[in-house]
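I am attaching a structure below and will ask some questions about it afterwards.
Rest of the complex left out; these chains stay put.
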Amino acid sequence: MFLRHAWYVAALSSELSEQPLARTILGEHVAMYRDSTGRVVALADTCPHRGYPLSLGRLVDDQLVCGYHGFTFDCDGVCVSVPGQDRIPSKLAVRTYPLVEQGAWVWIWMSREEPDYARLPETPWLIDGEEWSVVTGAAKIDAHVGLLVDNLLDLSHETFLHQGSIGTPEVATTPIEVESDEEAKVVNVYRHMSDVECPPFYANTTGLRGRIDRWQDIEYFAPSFYKLNSRVAPVGQPPLPDGRDDHAFHMKIFYGLTPSTETSVWDFWALSRDFALGDAEVSNFLEKMQANVVQEDVDALNVLQRRANDGQEITEVSIKIDRGGLSARRMLMSLEEAEIARELAKK
Amino acid sequence: MFLRHAWYVAALSSELSEQPLARTILGEHVAMYRDSTGRVVALADTCPHRGYPLSLGRLVDDQLVCGYHGFTFDCDGVCVSVPGQDRIPSKLAVRTYPLVEQGAWVWIWMSREEPDYARLPETPWLIDGEEWSVVTGAAKIDAHVGLLVDNLLDLSHETFLHQGSIGTPEVATTPIEVESDEEAKVVNVYRHMSDVECPPFYANTTGLRGRIDRWQDIEYFAPSFYKLNSRVAPVGQPPLPDGRDDHAFHMKIFYGLTPSTETSVWDFWALSRDFALGDAEVSNFLEKMQANVVQEDVDALNVLQRRANDGQEITEVSIKIDRGGLSARRMLMSLEEAEIARELAKK
């Protein structure tokens, strides 16, 4: 079951061009492209004639021409031309999906109900500029989205799975605090580490030498958006009473969790930092290191999904580190119930 | 469900030698080879002892020796030797299949009823010689045979899928005429294009410069054989009233449609031309270009089958260009009904 009543990251902005991109989102085939004015467009990726993927066609005068028999659609999904005849059957329109481009990411609304723009996450940090420098990427995981939620809500795994990049012993040993806002559908997990090792990820980009204070403040907006507010600073230098925090280094690590099928998920990520602004070397270092970190997650979750596919009974024992993940699971379950209720109400 | 009461292309003649060839036809494993006299032979490709494929054995004195335990069969499927004893159990015979070699292709009869030689297509054009020069090939498509029938019966797709080789704008825009002979199980589709672009496929082989008249006359003999009579000529020069047509160039493009499994099909093809006879350069050009064209079809139909495997509901909207394909589908359906009736009558 998919939660359709939500905004999902559909693509990196950099992925969209006049060359159509095929992507399966919540089990639906979607074709996305950018027209000559720069507008992003998403159509159902299935020609109504014989089912060929429209994404294998090409854009001619901002119209998408099917690569099999040439049925042609405009950016509103209206069929404007078919081969061999002038009359165009009315059934030939294809569905369009609302898309919103915000900085580095493009968001899609997959429900057939009207898009709820109030629920679209605000992401000013994803605009690369004078306040933030942004690197971004995407990976596909052959695992149920729930395994990625578990992974991101419990960062103690950094110590073991991401040793040598972001993991240090203190991540796993430092207790967390968890808050959960059922109304807003947000889970917060706070881990404030004092006087700890500075991992290469930050040592090599901030210039900090020696031990640090390191904060990991997670905000998970169920079901699809995750923000990790990371703060590193010299030991014993908290933010000022007035909120100013110029002596610290801030990074926001974003994840867009977009189910592709029941057992695969797109893992969009972005890093926004308020230091070393515009420094290409730092950007390259972070992009490469984060891509490695994500690949470690991909490998681990693929393994877990293969195990789940075994059909053997899976049991779990949870401990304190799991409180964030368990809160998220409860929230996803209540969203599923709401989705089912909404579907039933329509009938 | 397979239509067994028909002749199918089983192999190119050039594929058969003393080295057995394994091929799955209508869901059955078949081993084919050529004995020392040149005769082609087809046996069930399963040793009755422990089920090992006989095609993995080798031919000794025109007898096929199983590669696992040496059970040996003659060209009539009779077991002539087993290891360790003289007595040969009577159950050890393997089924043989009637094969007929005609020029470039070898045909097989898959029904357990007597072969109906009256239904064997005549293919004099497949004999490379003084009247026709022939090139041939084969490709396997991971798609239901019906998708290949759809593809071949509607050539308007040439314009989009085969652009740059055989596709020009006029193929898609020129209306077709369709005839259907329910008795003979033949569908005809005629497309006569006047004063149109000459695609590279013909320009580079006929020497024609400038615009042409181009005829595509399809004969589909359901379920397994397809003939496209192609005629290209300078503009405004139809055949003479007495039928002579020496100023035109003729090519016959053949397809043998042989289901392998429920979701795969062998696509045998051949091109026979009455010009540039014996010209190796032209033959090489055509063989290479046609192999590319077929690969474009293979890729497209594989995509469609993967979509069908998704399990999502498939809807279609048909227009005038589809009349040939729809006629073919109706004919195949009536053949299926006849096959079922024949099976029931046996019981």
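Think of it as A and B in the order they're written, each chain with its own count starting at 1.
Definition applied: contacts are C-beta pairs under 8 Å (C-beta built on N, C-alpha and C of every residue); 3 or more make two chains touch, one makes a residue touch a chain.
All values derive from a computational prediction rather than experimental measurement.
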- Identical protein chains in the complete assembly, only 2 of which are shown: 3
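Just so we're on the same page, only the chains that are shown with their structure count from here on.
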- Which of the residues in chain B end up touching chain A in this complex? 150, 154, 156-157, 159-161, 172-176, 300, 303-304, 307-308, 312, 314-321
- Can you check the complex and tell me which residues of chain A touch chain B? 27, 29, 46, 48-53, 56-57, 65-70, 82-85, 89, 91-92
